[in-house]
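First the structure, in the form of structure tokens, and then the observations on it.
Only one protein chain is missing; all other protein chains are in place.
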Amino acid sequence: MLRIGVIGYGYWGPNLVRNFSESLNATVTMVADLDPARLALVSRRFPTVRTTTSFAELIADPNVDAVAVATPVRTHFAIGMEVLRAGKHLWLEKPMTETADEALRLADEADRRKLVCYVDHTFVYTGAVRKIAQLMHAGELGKLYYYDSTRINLGLFQRDVNVIADLAVHDFAILDYLMREQPIAVSANGVNHFPGTPENLGYLTLFYGSGVLAHINVSWLSPVKVRQVLVSGSEKMIVYDDLLPSEKIKVYDSGVHFTEDPDTIRDLRVGYRTGDMWAPKLEDTEALSVAVEHFADCISRQQVPLTDARLGVRIIQLIEASNRSIRERGRSVTIGSEVVRS
Amino acid sequence: MLRIGVIGYGYWGPNLVRNFSESLNATVTMVADLDPARLALVSRRFPTVRTTTSFAELIADPNVDAVAVATPVRTHFAIGMEVLRAGKHLWLEKPMTETADEALRLADEADRRKLVCYVDHTFVYTGAVRKIAQLMHAGELGKLYYYDSTRINLGLFQRDVNVIADLAVHDFAILDYLMREQPIAVSANGVNHFPGTPENLGYLTLFYGSGVLAHINVSWLSPVKVRQVLVSGSEKMIVYDDLLPSEKIKVYDSGVHFTEDPDTIRDLRVGYRTGDMWAPKLEDTEALSVAVEHFADCISRQQVPLTDARLGVRIIQLIEASNRSIRERGRSVTIGSEVVRS
Amino acid sequence: MLRIGVIGYGYWGPNLVRNFSESLNATVTMVADLDPARLALVSRRFPTVRTTTSFAELIADPNVDAVAVATPVRTHFAIGMEVLRAGKHLWLEKPMTETADEALRLADEADRRKLVCYVDHTFVYTGAVRKIAQLMHAGELGKLYYYDSTRINLGLFQRDVNVIADLAVHDFAILDYLMREQPIAVSANGVNHFPGTPENLGYLTLFYGSGVLAHINVSWLSPVKVRQVLVSGSEKMIVYDDLLPSEKIKVYDSGVHFTEDPDTIRDLRVGYRTGDMWAPKLEDTEALSVAVEHFADCISRQQVPLTDARLGVRIIQLIEASNRSIRERGRSVTIGSEVVRS
Partner (left out) sequence: MLRIGVIGYGYWGPNLVRNFSESLNATVTMVADLDPARLALVSRRFPTVRTTTSFAELIADPNVDAVAVATPVRTHFAIGMEVLRAGKHLWLEKPMTETADEALRLADEADRRKLVCYVDHTFVYTGAVRKIAQLMHAGELGKLYYYDSTRINLGLFQRDVNVIADLAVHDFAILDYLMREQPIAVSANGVNHFPGTPENLGYLTLFYGSGVLAHINVSWLSPVKVRQVLVSGSEKMIVYDDLLPSEKIKVYDSGVHFTEDPDTIRDLRVGYRTGDMWAPKLEDTEALSVAVEHFADCISRQQVPLTDARLGVRIIQLIEASNRSIRERGRSVTIGSEVVRS
């Protein structure tokens, strides 16, 4: 039974405590937060869990085998390093750290100490993304053409990270899992509409050596909420709409026509589709619950998580390259190739 | 009664003939096409309209006051110039010409001869775009933040123009009509997945001096058809979905929250909207019919059309700048300021 | 080449003239309407078609082989009978007549004279309904459970027929085509919200000997337009949404659970679906054009149309039984079995 300490009981922390509590392979022994009011909530909902305002105390506690960190990003590196140095396994919320350099140092430290360092890119554990991966890796899509994601919604502005580190990282993680190659460059544009705040709108194009293009449209300033990804290949095309209650994934036959015949053009202009569509049944276990089991399993079997520290590093590098490109109005920026999948 | 000759009876020509025929202010006297089979169709549907395989014969005919050109883009300049030199008014399908230089020469020729030169950017005449313009120009949206358009569909690949000249031009024309300023630079990425063909996928960001960003996502290789535009300001935000049979335009109150309170964050993350929504009634006259009346009216009253040759020039310049940026992987390209609204 | 005369150039007549004109197996020689303004429209669009305000003149014309009647329902019987007595084939708009007795007399007259009498229940010729029929008749749905249709929209009130004769007849015709049995009774409710007008709202339940139930919800007074049919069997269930531009037909695996386990109940309550979904490609030829070819074909090959006079009779009987049930507030009314499929 893995004994978990959770640092940070703000927005995401309660989800961690709930999911670790419900696992048969883990138990939450302690929760730390600077705000006693938040800790009172813990005590009310989980009377047997101990609480503290000192994260050092939590890390040092002998009843804690692994620590999940759900604090603001700027604190991830310091807390994470302390956890590893205490010889404990580490679960870090995304994004992993503020800089790729910090991420790399955490990854190295975890390797040195043979500790599991998991970064919580939860989307990789959803039934939808696993189904897309299964179809892609089985070659069903044929030659891959592009990936196009729209993640936009209204209203919640964060102060410590921009919209790329908040939303585009989901696509970075999904792409890392789906693709057999790493992007070589990124061209990005973005804007902060409110002076002194991070970018709230971003448009990113990732270039791959194979010619595949990945485009990501992220925004905190959209009147409607959209979570839609297109993945398109020579044989099949996938539409993944994460907001649908059912049929999140639709698979279409690809179809391309080169023609100058006016009647064909009219039919194609007016029409919508020419083939069958198929919506496969998806696993609907909560992704965070799948991730919790995976984390416990990696610790007990001494394995590397699907979303390990090296993935975390690659994603921070992508964030950094994207931000550099935004400052240069779309000029494409080469992505460091020094880090490879462990 | 304006007497119209139509050159080109392929995909779009039949729509022109039908709409000019149904106007009380115009009549179609002649249709030219290189293919006798297409002309036979004309005779069957419109027995009183004369036909010819010679566009020169049509242009020279004394019963033709104005010529509508719906031929491949590469022929627009030559045919258009001949029409103007014959002293006749000109209706050109979009895009106006292959190069900005050609477009400029046509615009100058029309000005010199005091002839109407209309470029058929039909979207400007839809009830939806006119409603958005009305709301924007009345200041309802407050300070403008961004314009974000997605125009994607499957299957029809053109050989003579790329997806930007085919689809993004709709947004170029709409933006030209909506905005009180011209874009100063463009950063674009795109790809042709089939060697030897023009780009079938394009992602464009237009920069405006005021800080507004316009983003355009166009594709001929999408499994689903989307025609959606977001226009967002400090007071109101608009969602314009052109594929809906009703309620194409939805107007939302804007709402932005800067917070680190976990409960507010959770509500905003999970939730969708916090205000009322309003879907105004739209004029539903066919846009091409509105355009036909506008063309006839401009000729009879010697006025400049809303979508005149100068607009056509500005759009070709945007296409050229976008294509240059694509070749340089997103580097932003300044847009020529030598041409101003007439 | 079948020579057609069309009587009635109001709402539906123009569609008939256009479709017969575009057929390679038919030509429209004459159109009759009481209103010279409507005839002027015919002459403008189809200068070679003759016009008359006398339907008798049209019926007697030796250049007319078959007559399509698109006049108000109350005139169908008299005009139809005159057409048949003149020895000409008959195309009648739906509903066939005002009473089942009139319908029966037309059917008998057509049989006696060996003339084709087609009733225009166009839905039977759509790609969607033909696909459902193909799946059902191949046994794909398993044992049939029910048919449930919603046809509601706003605003157009007719004076000579009620909403059942206007909208529910579509379902009557579809059911007649899909089912291998005839309904034995009907229980119906309805209301006219505006005194002195026919019912504008109707709810019908048809009973079949096999235990299948068919329910039909029709309205002229709905804020939204809906055209949705569910067809449900022990193996597959179909959702047919006629307003979707693509994927009009979705096929689901059936799934039924008898349980009192609280966790299963919660999953089923909250969840949506448990199996795959499949949206087959549909034929998208205009249904009226398919019907026109079928009519011409039946005449040339002396065959009985899919939607013949006997079908027309059965449908009028259903309307009559439904209206009787409405007057008796839902009491079920047995449907006359005297007429069988020819």
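Before moving on, here are some points about what is shown:
For clarity, chains are labelled A, B and C in written order, and residue numbers in each chain start from 1.
The working rule: contacts are C-beta pairs under 8 Å (C-beta built on N, C-alpha and C of every residue); 3 or more make two chains touch, one makes a residue touch a chain.
In this text, all values refer to a predicted model and were calculated from it rather than measured experimentally.
Of the candidate positions C:4, C:106, C:173 or C:239, contact with the hidden chain is made by C:239.
The omitted chain makes contact with just one of the residues C:1, C:56, C:78 or C:191: C:191. For the chain left out of this panel, the touching residue among C:222, C:246 or C:289 is C:222.
Interface with the hidden chain, as seen from chain A, comprises residues 47-48, 225, 243, 245-246. Listed here are the chain C residues that touch the chain not shown: 9-11, 13-14, 38, 145-146, 148, 150, 152-157, 159, 185, 187-189, 191, 193-194, 197, 201, 203, 205, 207, 211, 213, 215, 217, 219-225, 230, 232, 237-239, 250, 252, 254-260, 262, 265-266, 268-269, 272-274, 325, 329-332.
Hidden from this view is one chain, which touches chain B at 245-247, 271-281, 284.
In the analysis below, only the chains that are shown with their structure count from here on.
Computed centre separation for the pair chain B/chain C is 41 angstrom, with centres defined by C-alpha atoms.
The geometric centre of chain A is 52 Å away from that of chain C, both derived from CA atoms.
Within chain C, the positions touching two or more other chains are listed as 245-246.
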